[in-house]
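Missing here is one protein chain; the remaining ones are kept as they sit in the complex.
Every chain is named by a letter (A and B) in the order it is written, and numbering of its residues begins at 1.
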Amino acid sequence: MSGPGQAGPVASALAPTGSTPGAPLLEVAGLTVLLEVNQTKRAVLRDVSLTVRPGEAVGLVGESGSGKSMTARAIDRLLPRGAEVEGSIRFGGADVAALAGADLRRYRSQVAMIFQDPRAHTNPVRRVGDFVTEALRTSLGVNAAEARRRAVDMLTQVGIDDGARRLRQYPHEMSGGMLQRIMIAAALLTGPRLLLADEPTTALDVTTQAEVMAILDGLRREFGLAMLFITHDLELAAAICDRTVVLYAGQVVEVRASALLHTDPLHPYTAALAAARPDIAQTAHRLRAIPGRPLSAFEAPDGECAFAPRCAYASDICRTAVPAPVELDGGISRCARAHELRGHLQEAPGD
Amino acid sequence: MSAAVPLSGAISRRSRAWAVLRATGPAGITSAVIIAAAIFLAMFGPLLAPYPPNLPNLSLAWVGPVGSHLLGYDFEGRDVLSRLLAGAQTAMLGPLAVVLVSMTAGTLLAVIAAWRRGASDVVISSGLDILFAFPGILLAVLAAAVFGAGLLAAAIALSIAYLPYVARVLRGAALRERSQPYVAALEVQGASARSICLRHLIPNIAPLVVAQATILFGYAMVDLAAVSFLGLGVQPPTANWGVMISENQTGILQGYPLPALAAGVCIVVVVIAVNVLGERLFEQAQAARG
Partner (left out) sequence: MLVASLLVASFLIFAALYLSPGNPAASLSGGRPLPPGSIRILDARYHLNEPFFAQYWYWLDNVLHGNLGISIAVRENVSTLIASRIWTTAGLVLYASLIIVVLGVGLGVVSGLRPGRLDTTTLVVTAVSAAVPAFIAAIVLILLFAVKLRWFPALGNGTDFLSNVRHFTLPAVALAAASLAIVARVTRASIREEGDREHVQTAVSRGIPARYVIRRHILRNAAIPITTISGITIASLIAVAAVVEVAFSLNGLGAYLVQSAENKDLAVVQGISLVLVTAFVVVNLLVDVLYAVLDPRVVLGSRAQ
């Protein structure tokens, strides 16, 4: 099979890979991750399931400690030493956990990760050109001159015109926004089929955020790439993703088509998140915050719904067992009272 | 491994010190015990010596361990164990003096440079940079040449030689503290520079100062022992571990290694203990700064 980088990103994204069309590109099922912290095992993800279809953009939303970054790392097999993983991750039908050596590297060049802080993720003592072309030269066997040519091309696509000059610079000579664009360009160069974007704009200032988001979204659509977009910003996810997955305390609490997320949410947490954001069109006497603080997976109590202590709709049934995911109107909700609350969540829960 | 101990809070200073010590782990605690024992010997060693440490008896030279002479006799027929116990005094007091002088002067200079910044900082930093050109032992030898051999000259020389290293580390920490918001808040409230430094800034860099002092003790001990070994520090017949190694070196070649080795082991054990404890304290100081 020819290497993905040689056929060009668009062609490789649509080329058949041996899996049936319409089948999900990425399938995560029952993913549970335990990390070793101070010699105890702590859960950071519990029974997480999600799918991403080819060319689809899925948002992964959660507050700090929800486990969203861990999900991306688990998918790319970048978990720290001593991590225990249960459940399965399948890419193009193949079990990711079973990959090794050259297969693992090939997988990694098909799944491109874009990180939050571009400055921390680029080697400060090597030139930017080295960073951008490294994957092409070392694992895809492209020669230096050709790699540089492709890099300059891709830089133009992310809005950097004097690419040749930029490639000779060092990371500390550039702004955060420019570095992030370069990171996006570098990610796209290997012709990936899936983008894992881990809060790519959080570390940037607001105007740069909008620019970088536009570039990312535009290129993704142009190349027909699938994307898992991780963020804490529900609105942002809803704006550029077709579907959104909401994480709380290491569990998936809702999966919903982005368009319906605000008008018809299926879980109280999602509704609360949406309501907590101040709306410029309304006046409010007091911001509607969610009482308490977000929990991490290992802090969540065992026998009840993790959100129950902070939920305005909690009742006895919520405290008897961890709610199982239920399918509802094409989405999924992990609320024990999902059916009865359907249609009422977007109202204020009675101040 | 060792959790950071909070600097602030309503815990008393003594219990905080115990908490810091406990957080250094078993290695740190063992080291502290060894150091405490060495300090004890430094104070009471000469009194504890079973035999007179300075009484030569050449007919007994190099005789091995026998009876209550657990470590045998040295090259002049003196009881090795007694000489070790007596030698603890100069071996520990010298480095202690060096550390006190160096840390005090270093902290002062560092805080002044960090507080005033500008011209004061440039002058102090440049002056210290010049001192960097003199390695400790070289300055001690120079001092011995000029002022004559002896512990005092060597100790002062080493204090001066260590000054730039101490001041550089502490100046960095002091600069960081200086730019903390609480300092600005205190200044706005009208607190004087002296009170802010004495009551807030210095206590906040205290863990680093203690860690640095511990590590410095190890260096001072090694360097002073080396200078005594060279014959330019503590003078024979005064008992001192470094001097004992030099005195009994011929024994190694002649097949009587015990006296020199025993003194060497004493030095190494204390230095290891100081290094281990100092390293752990340093880690804690870093963690507390977060």
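The rule is simple: a residue touches a chain if its C-beta (ideal position, glycine included) is under 8 Å from a C-beta of that chain, and two chains touch if they have at least 3 such contacts.
Treat the numbers as computed from the prediction; the structure is a model and nothing was measured.
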Next on the checklist: I'm checking contacts with the chain that's been left out. Which of B:Val20, B:Met103, B:Ile202 or B:Leu232 qualifies?
Outcome noted: B:Leu232
Checklist outcome for this item: Considering the complete complex, of B:Val20, B:Ile137 or B:Leu281, the missing chain is touched by B:Ile137
Next on the checklist: One chain isn't shown here. Among A:Glu27, A:Asp76 or A:Glu199, which residue touches it?
Outcome noted: A:Asp76
Next on the checklist: Touching the hidden chain in the complete assembly: which of A:Ser109, A:Gln180 or A:Thr270 does that?
Outcome noted: A:Ser109
Item to check | Residue of B:Val222, B:Ala239 or B:Leu281 in touch with the missing chain, whole complex considered | outcome: B:Val222
Checklist entry - Of the residues in chain A, which ones touch the absent chain? => result 76, 78, 104-109, 112-113, 115, 117, 120-126, 134-135, 138-139, 170, 172, 186-187, 190
Next on the checklist: Suppose we count only contacts with the excluded chain; which residues of chain B make the list?
Outcome noted: 126, 129-130, 132-138, 141-142, 144-147, 149, 168-169, 172, 218, 222, 225-226, 229-232, 242, 245, 249, 252-253, 255, 257, 260-261, 264, 267-268, 271-272, 275-276
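In the analysis below, only the chains that are shown with their structure count from here on.
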Item to check | Length of the line joining the C-alpha centres of chain A and chain B, rounded to whole Å | outcome: 53
